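What follows is a single structure, and I will ask about it in a moment.
The complex appears here minus one protein chain, its other protein chains still in place.
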């Protein structure tokens, strides 16, 4: 049964959050338990434009510790990445640290690439968060297509 | 169809909110759309004991105006009653006045009978609220049995 | 008594004008029965935990959508991208966690957005980009802590911003700059516990209405008023609610009003610490002052500052005498209300005599007590009075022409006030403009056939609760003088029957209420016409109904026979058959039962031999 459920591999809907003549951004939740809300405020036109990413989700497990990982790929090549501990046992950086199953979390992060690449093609952004037990708290697979 | 639905007359569950050797209080929502939460704080032992009645419900229609009516019957005889306008167009007595469909309301009222009757038997308390259109906002039919 | 429009359970959405009512059905998607062309969709109290752009996709003509209390947690992007005409969106009572930045893209001009009790934490959580034409933004009962984010919105069409019952605790001048070029906007901060408002924060704003009621639990009113200096607003609400803690306003605090331009001011439930002649002196220009339950026992003798007041509301105070309102200070008054006075209210002579412009006087629910014969001395000077409400007063004597000084009266309410009258006099004979007369529960003696003499214009007459001597209404002259009567209430008058000619002359009668009497027979032959007459015979003692008495009811006619002890046997077969065929003409059908059983007559099953010998079933 479990295997069957796995092999069906249903997907959450694909979300389009930016759609200009310079940039299209789509994302899909890669977490099996829930879809996730993501905004770019504002939609960037270049990779180096600063933008606030807002991510909202409901916790399925506690986050005494919470580690985020962001990776950017250009045509499959890893061009940028950052691993950020957001909640450490000795250093809870945000008030949501220590939240538990069932609580809702809204997290905002200013992102800005230092790399100014020739902006054509499809960038892939993988955002991923795990807790102290390695349990996946949120997972987002985004595509940034620059025209 | 509507008539059939009517003639089935389903009822909301009977709630027991006080249950001492002096007094039993039960109630049932007499509103077709929703059950309602009622507390006595504390449970009175005599009809003349002051007690706070808390009533919580969700609005199905707006209450620009809101009129409550409380009637007390002893063995079918009307022994006490009060009609209170809680929200008048010119005199909104409570902050919830003007609330609209879908909002939740918690209303507390101190009640205290001036009549000190020989307290045996079943008192019937009818609490009823309507809005400016005569739409029934809440309806509670309670029984107070003194032993 | 259940509302007939809301049965206990429903299987299908109901068609309404231009739309469908699918409220309260536990639906998890838009049902197929809703046509693509629907303009108004009421979809409250269903279950839609996330809104996607597919959720409403096919409903391309939507103008108004109500998804109140649908457990919506996430609103993803482009949810209304296919709804260019959407103008009204109600998201009340949803536990929103996330609203995508393009959640509201699509509608060309969304005008009304309700996010009441939807857990919005800050204004910047509401994507403002597609809300440029918003007229009403309702954010009552959210978790908003500050006005940060106001400037993200384009407010050029704003009419109303409701921020009631949030957690906003300070306002600065800069916060309000987004409103500096607007006019005619209503803003409500009701029920926020402010701590600090920057002095002059509202300077040079021009509002239609500003509501700071229930905002003084943590700040004194003088700080609030300093913040308002420089504002121009039509209406300003500074009242309290019964659950608020007491506030005592010192006259000094009101000096800020010298720098506030306001027409309509509400102080309900406030206390005035040192009320004196100059307390209101900065309010010159005020049109309306509401002092409902302001803990007053008198107004100052020579109040300055209110000389242009037209409306004064003094309800729920503790005056001993109407004269204590000292209305000489308000010569422009057109409306005066001292309703619900908490003490028996003496009405001494001539204390309103300077109110030559007064049009409406409400002294209801105050046990108003003229002491001397009423009412010409008391009402002296009120020649323009159009409405007089003396209901729920004390017992009083009437002079023979009690309203002689107020010949322009159009509405007179004397309900629940017992009066004593000279025998057979015609107290209203000078009231040729009177249109409404309420004499319910007033011990009116209907054997006086001259009672209504002179009421040539009367349209609505309420005589409820005046017991008829002998239980039979025989005074055929009684209604001859009121030829224009449209509504007549004679309920709870202990009537068993009436003379056939009593109502015959009332050609305009369209409502007759004879409920709560002692009729055993439904008699309709005494009316001029049944074409448009609504007959109320509820709560009488009628057991059988001759079908001939209702057969002539027109399209707009109806009969109410609820709570009569109707028998459901073959003696009533023809009537019950008629009811089943004429449901819309029978009011309160759901409360119209067979006597002694819980069965509604509409559900009665009969099997009868008709006189002509034919066996007929009626089910």
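Couple of notes before you dig in:
All chains are identified by letter, namely A, B and C, in their written order; residue positions are counted from 1 within each chain.
In the analysis below, a residue touches a chain if its C-beta (ideal position, glycine included) is under 8 Å from a C-beta of that chain, and two chains touch if they have at least 3 such contacts.
Since the model is a prediction, treat every value here as computed from it, not as a measurement.
Seen in the complete assembly, the chain not on display touches A, B, C. When the missing chain is restored to the complex, the residue among C:16, C:108 or C:195 that touches it is C:195.
Considering the whole complex, the residue from B:11, B:75 or B:106 that touches the absent chain is B:106.
In the complete assembly, the contact with the undisplayed chain comes from A:32, out of A:32, A:81 or A:121. From the set A:25, A:58 or A:72, the residue in touch with the chain omitted from the display is A:58, counting the whole complex. Residues 47, 71, 95, 143, 145, 167, 169, 193, 195, 218 are the ones on chain C that touch the missing chain. The missing chain lies against chain A, touching residues 1-3, 5-10, 32-33, 58, 60, 90-95, 99-104, 134-136. Although one chain is not shown, part of chain B still touches it, namely residues 13, 15-17, 35, 37, 39-41, 54, 56-58, 104, 106.
In this section, only the chains that are shown with their structure count from here on.
We define each chain's centre as the mean of its Cα atoms; on that basis chain B and chain C are separated by 22 Å. In whole angstrom, the spacing between the mean C-alpha positions of chain A and chain C is 52.
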